[in-house]
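Note that one protein chain of the assembly has been removed; the remaining protein chains are unaltered in position.
Chain naming follows the written order as A and B, and within any one chain the residues start at number 1.
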Amino acid sequence: MADSSNELTRPVKRLGDRIFSGTALGAGVLILVTLAGVGLFLTIEGLPGFTADSSATQPADNFVGLAGPLVFGTVLSATLALMLAVPLAVGVALFISHYAPRRLSQGLGYLVDLLAAVPSVVYGLWGIIFLAPKLVPIYRWLENNVGWIPFFSGPTLASGRNMATVAVVLAVMILPIITAICREIFLQTPTLHEEAALALGATRWEMIRMAVFPYGRSGIVSAAMLGLGRALGETLAVTLVLSPAILYSFNFIGAQNPSTIASNIALQFPEASGLEVSVLIATGLVLFLITFVVNFAARAVVNRRSEFSGAN
Amino acid sequence: MAKSIDVTDLDIYYGDFKAVEDVNVTIPAKQVTAFIGPSGCGKSTFLRALNRMHEVIPGAYVDGKVLVDGQDLYAVEVDPVAVRRQVGMVFQRPNPFPTMSIYENVIAGMRLNNKKMKKSEADDVVESALRAADLWGEVNERLARPGSGLSGGQQQRLCIARAIAVQPQVLLMDEPCSALDPISTSAIEDLIHELKANYTIVIVTHNMQQAARVSDDTAFFNLVGTGKPGRLIEFGETRKIFSNPDEKATEDYISGRFG
Partner (left out) sequence: MTPPTQTLKQRPGADGPRGSGPLNTQDQALHTRTLPRFAPLGLLAAATAVSVGISLALGWNRAAMVVVAAILYLVAINLVSRSVENGRRATDRTVTGLVTIAFLIALLPLTTLLYTVLSNGLGALSGEFFSASMRNIIGEGGGIYHAIWGTLIVTGLATLMSVPIGVFTAIYLVEYGKGALARWITFLVDVMTGIPSIVAGLFAYALFVLFLGPGVRSGFGGAVALSVLMVPVVVRATEEMLKLVPNELREASYALGVPRWRTIVKVVLRTASAGIATGVTLAVARVIGETAPLLVIAGSTDSVNFNPFDGRMATLPVFTFYAYSEPGVPAEFSVERAWGAALVLILIVLVLNLIARLISRAYSPKTGR
């Protein structure tokens, strides 16, 4: 090794370091630009759609007449799916985190994760061919016995392609993400809290109520909202399963069902031209805003939670 | 090739927090210098300031001069990367690279810098570094096995071999034995004895006997008050510091009446 003291002197910031950190920064900025681009290009292309006349917004008279029922259908299907999925997901997550034998729980987790890997077009096929006919007897029973409730007034189609079936398919599709997050959170419950509850003589269920749920509550909420975000944007499963219409209806098992934004785009876009394209892009923008708000709220809950647990 | 280190008026900061204040000391060449002192007094901080590892921590900086052989490490035109090649470091916990074999770990300093080497040259470097670290006999049969498969003491010697393979002039060690059993500890202490023929060695330790056994000089650091920065209280020959220190605080600390 040379002993000259010049050995130590070099340009202060190395070229390699500068190129590398510059590239990393560039990649990050590219993401900023892309997102700005998503908003910008959708707005540019969609703007004419907001003021389109009835020629481009069939079967409705204007944009609001078209987008309103679509937003309604989107929110309705996603909400129903969420109501089905959350209790089930919490149960499954609890089973994996606190009930199943330790050695099995990781494998069971993978099994549920596999559900998330199935492409949505396959869910659509499954929903239409397998699930819908299986649900028809239930719809018939509901129609005949509690048909006076507006939700179940029917008439039930033999194909079972209605809002209720869509809700079940969507629930299955968002089950894995909600389960995965809940499972993580339940597993993170401080052992100290759990043991404190057990030491007080609590049964396992009481321990879960005393220690696990309070710790995981905000986590469950944000998991549910992330699931809601997914359900709102889901396209193909709805497109395949639903027999769609543009209307407002709370009849879950009827022949006329409100379509969703995403499903409507998938159905109309390939054949659309001119102003119709703008109208569809404008509805896409609306969908983007709705999911943005939902995801934003979910993140806010998650972040509040992490600050909270950091303080402990 | 070993060099002495002259430190003048050194203050060390973590952001707004001043961790070490006003250190003036000359660490002699080809000797072992021990840093002792209570926890949190800034031994590690000071040690890391000697090879510009301190500034790796976000917001951390130093004020003052550290001269190695007359060259100020903190002069503007000095490249911290080059400094670290001349002032090597061994950490408290052994940290071999988990993705590399024993062989690759030893020549990591060259490989990571893409230094071109002939196979035979590399073999020589590996063998001499492992021999210097007293590890050759234990691992020469399994150089291709992962470094993380060794025992803790062997891993630490591997880390020492890795540090001396780049032929530094100074070797800094931060509590190198605190994670090891007595037998590995004594192996490392023997090694330090051998290494001081060629290197200037600085070692942080909480073990008084160890400081007394391995070092020629000892520096005692202390906190003057809670929340205040750490300071160098006394520096001198180990024999003197341990038998007849000038400062009351040093005596209290060494005799265990303190902290």
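Basically, contacts are C-beta pairs under 8 Å (C-beta built on N, C-alpha and C of every residue); 3 or more make two chains touch, one makes a residue touch a chain.
Just so it is clear, the structure is predicted and the values come from calculations on it, not from any experiment.
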item	value
Neighbouring shown chains of the undisplayed chain, as defined at the top	A, B
Touching residue (missing chain; options B:T26, B:S148, B:S178 or B:N198)	B:S148
Selected residue (touches chain absent from view) among A:T179, A:S218 or A:N251	A:T179
Contacting the left-out chain in the complete assembly, out of B:I5, B:V66, B:A163 or B:I192	B:A163
Touching residues on subunit A - with respect to the absent chain	14, 16-17, 19-21, 23-32, 34-35, 37-38, 41-42, 44-46, 87-88, 90-92, 94-96, 99-100, 108, 110-115, 117-126, 129-131, 134, 172, 175, 179, 198, 200-208, 226, 229, 232-236, 239-240, 262, 265-266, 269-270, 273-274, 277, 280-281, 284, 287-288, 291-292, 294-296, 299
Residues from subunit B at the interface with the omitted partner, ascending	51, 53, 56, 58, 81-86, 88-89, 91, 93, 95-99, 108-109, 111-114, 145-146, 148-149, 159, 162-163, 166
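To be clear about the criterion, only the chains that are shown with their structure count from here on.
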item	value
Mean-CA-position distance for subunit B and subunit A (Å)	53
